[in-house]
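My structure is below; once you've seen it, I'll send some questions.
Part of the complex only, each chain left as placed.
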Amino acid sequence: MSTTTTGVRVDGRADNQLRDIKITRNWLDHAEGSVLVEFGKTRVLCAASFTEGVPRWRKGSGQGWVTAEYAMLPRATNTRGDRESVKGKIGGRTHEISRLIGRSLRAVIDTRELGENTIVLDCDVLQADGGTRTAAITGAYVALADAVEFARGKRLLRSGNAKPLRDSVAAVSVGIVGGRPVLDLCYEEDVTAGTDMNIVCTGDGRFVEVQGTAEGTPFDRDELNSLLDLGAAGCAELTLLQQAALA
Amino acid sequence: MSTTTTGVRVDGRADNQLRDIKITRNWLDHAEGSVLVEFGKTRVLCAASFTEGVPRWRKGSGQGWVTAEYAMLPRATNTRGDRESVKGKIGGRTHEISRLIGRSLRAVIDTRELGENTIVLDCDVLQADGGTRTAAITGAYVALADAVEFARGKRLLRSGNAKPLRDSVAAVSVGIVGGRPVLDLCYEEDVTAGTDMNIVCTGDGRFVEVQGTAEGTPFDRDELNSLLDLGAAGCAELTLLQQAALA
């Protein structure tokens, strides 16, 4: 990518530059699809579990189901956090991100083509350095694609030439740091960002989710437009990396 | 408002027309601020509880704290839902909306001016017909303003001429229904919307939150722009209604 350096980011990147992205497929032996995805130091293990059948409320519909669960290991972060299993309940942030990942993946899956099967995406953050939800979506798509291929091989889809995946999906964070819109914030940038936005795009460049939050000062329409530009470009890059990984 | 009817909505409104909005202050006798806000049939009771002191993690900071809790009565909806207190845990949606309301209000409060005091906004949906979270934010701001005035009267703010409220905040939903961008969706529209977006704006027209989700088909940049235009205009109208209520 062309890098237009208009300032100095904490890790020396250009404002529109992604961190080093690594997508390692088949990191696990048991899962039908599994990816260790890395956005710099952020490391998320995405496991796709394919099972025949659907939840009760969907039985007989002819449609499959895709859902996701996100979680963070206690020492993924700088200081250890309490385990949600020990606390006995899931926090609001965890719930929110699990729902976001599930919605993002469902945006590109044709549940009729999937047949009455379920795919659960477990996205466990092994190490966190900002952007865990966007890394999770980006990696989960690849694991999902592998699980779909697994099912095709086992002739478990709706038909032999079923195409459950209508498109790919990727996600990236953008934000206003030190007054400048930047792409793919690391943790240190994230905590100082005035505005924080997560963009989820399909492979053809349309939006699935746009979630922008003013952490401090509200943002105006121009700033919003800059962030959307930056995010859309970042997702396009990630789409290419997903394609390369799956090639 | 000028209404440009470009189609027929389920309740006969123009695409850019809000439902009937009612803001009833002092609906409760005990709370320091309380508002029954109505967006058509959606009815949310917003109670602001002012207490001196802040949570432990904020003690000695010189700053106050504002937070919110959202909930829905079991029979707010068409069919009765289970109580979260009976289920023993709060669902992801409830968590997510509570967090959104809290963030939105904190965007316009100067916690230093508030002094070491806490204001909790309880937003309980008595009846739901779409747009409960945006109604909650819009009503909660008015209850918050009343609670701040209460505190000023009791000389509990940082100083006699403290101005904890930097601006007002209002919210509205927009979405693409039947292929057309429309404002302030009722429940029947919400379930058929292709894209659903919540916009939270300050009184001066800047954005605090933008949350857009493609329920079915992903949306492109043009559609996104239309929705942002519509939402910003809707928030501006709501701002006037808040001002009138507080006058």
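Letters are used for the chains, namely A and B, taken in the order the chains are written, and counting of residues starts over at 1 for each.
By our rule, a residue touches a chain if its C-beta (ideal position, glycine included) is under 8 Å from a C-beta of that chain, and two chains touch if they have at least 3 such contacts.
The shown structure was predicted, so the numbers you read here are calculated from the model rather than taken from an experiment.
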With 2 copies placed, total copies in this complex
6
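Quick note on the criterion: only the chains that are shown with their structure count from here on.
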Return the distance between the CA-based centres of chain A and chain B, expressed in whole Å.
28
Sort out for me which residues of chain A touch chain B in the complex.
89-93, 95-96, 98-99, 103, 107, 167, 197, 201-202, 204-214, 218-221, 224, 228, 232
